[in-house]
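Not every chain of the complex is shown here; the ones you see sit where they belong.
The first chain written gets the first letter, and so on, giving A and B; residue counts start at 1 in each chain.
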Amino acid sequence: MPHSEMTTGRLEAFSDGVIAIIITIMVLELRAPAQPTFPALVKVAPVFISYALSFLVAAIMWVNHHHLVHAVRSVTARLLWSNLYLLFWMSLIPFVTDYAGKNYREPMAVALYGLDLFMCSTGYYLLRLELIRQSGHDSALREHHERINRKGAFAAALYLLSVPLAYASVYASFFIFVLVPAMYFLPEKLVGE
Amino acid sequence: MPHSEMTTGRLEAFSDGVIAIIITIMVLELRAPAQPTFPALVKVAPVFISYALSFLVAAIMWVNHHHLVHAVRSVTARLLWSNLYLLFWMSLIPFVTDYAGKNYREPMAVALYGLDLFMCSTGYYLLRLELIRQSGHDSALREHHERINRKGAFAAALYLLSVPLAYASVYASFFIFVLVPAMYFLPEKLVGE
């Protein structure tokens, strides 16, 4: 299969389509409560909060994906399949979001949420490894990718940590789920970049 | 995160994808009545009407979003996240539409619908604030954006009003929900522009 012909435009358009759908279908899990009472609405709150959090996580992933694709020099088979690997784990976000939202006090549901976000992080890691490979002799670019990859590896480590942590306290895991997106909004200097 | 590289084309394509899905998945809430009788169909009518109204609202938002993006000079982080903030509230339209359609006589369901449209309006407001900021010394352009923003602020105020109003009379809120889209179709002179 000669993949070299593919342009980043197509890769980007397809990934965007998949991410746009992932972000939007999550809302289908938000079932309108049977009764229009305030207590019934409050019961939906954890599902809503998990939806909002996953929307934020997926939005950050979309922004990062965009920057990443911009740096691509050639669409190799390795890049293409790393991207599809990432999209696979991202496509599970609506499932784990729904599961964790409905069982937010259950370690397993929370651990599964963290596990899927960790798997997404490994997808980004693979994509960036390929970018570093493509940087060739351009040491400035190489260093730029390596620096971002260290930040990504830190986020991945936190997500991995959230899996066993959920069995100690689900709230500790939730703290991580809020911390990682926050890392992307804090001034760059504070997070060592 | 250097956002400056993003083109408006990508921002537009992604937003379009999300809005197209929002508009289309709402129809999934229109459940075919179990029995093929006229009374059974009539029961679906409020859900259908709320679908039609939300389709119209989302269509107007899409048209406005398009004009707005056309005026963008550079895709700053502020613009990007204002846009994602808007898409988040828009993504809840299918949920509040379904909820209000099935409980159209319940103040809380109607108030929630108004609240979500108000939140969407704040998203547009933030986007236009950023556009005004980008206008720089071009006072004609600045004035153009400020004029549109006044109209938007008026629509936002009406949506906000619909929230408490629903507890007095849901029909008063529905009047607002029909009035705001109508404002966009009346001859410009009548709405003070």
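Here is the rule we use: a residue touches a chain if its C-beta (ideal position, glycine included) is under 8 Å from a C-beta of that chain, and two chains touch if they have at least 3 such contacts.
Keep in mind it's a predicted model, so treat the numbers as computed, not measured.
Displayed in place are 2 chains, all sharing one sequence; the entire complex defined by the structure file totals 4 copies.
Operating definition for what follows: only the chains that are shown with their structure count from here on.
With each centre defined as the average position of its C-alpha atoms, the distance from subunit A to subunit B rounds to 27 Å.
The touching residues of subunit B, when paired with subunit A in their complex, are 1-3, 5-6, 10, 13-14, 17-18, 21-22, 25, 28, 80, 84, 87-88, 91-92, 94-95, 98-99, 102-103, 106, 108-109, 112.
Taken together, the subunit A residues at the contact with subunit B in this complex read 12-13, 16-17, 19-21, 23-25, 27-28, 30, 32-33, 36-38, 41, 52, 55, 59, 62-64, 66-67, 70, 184, 188.
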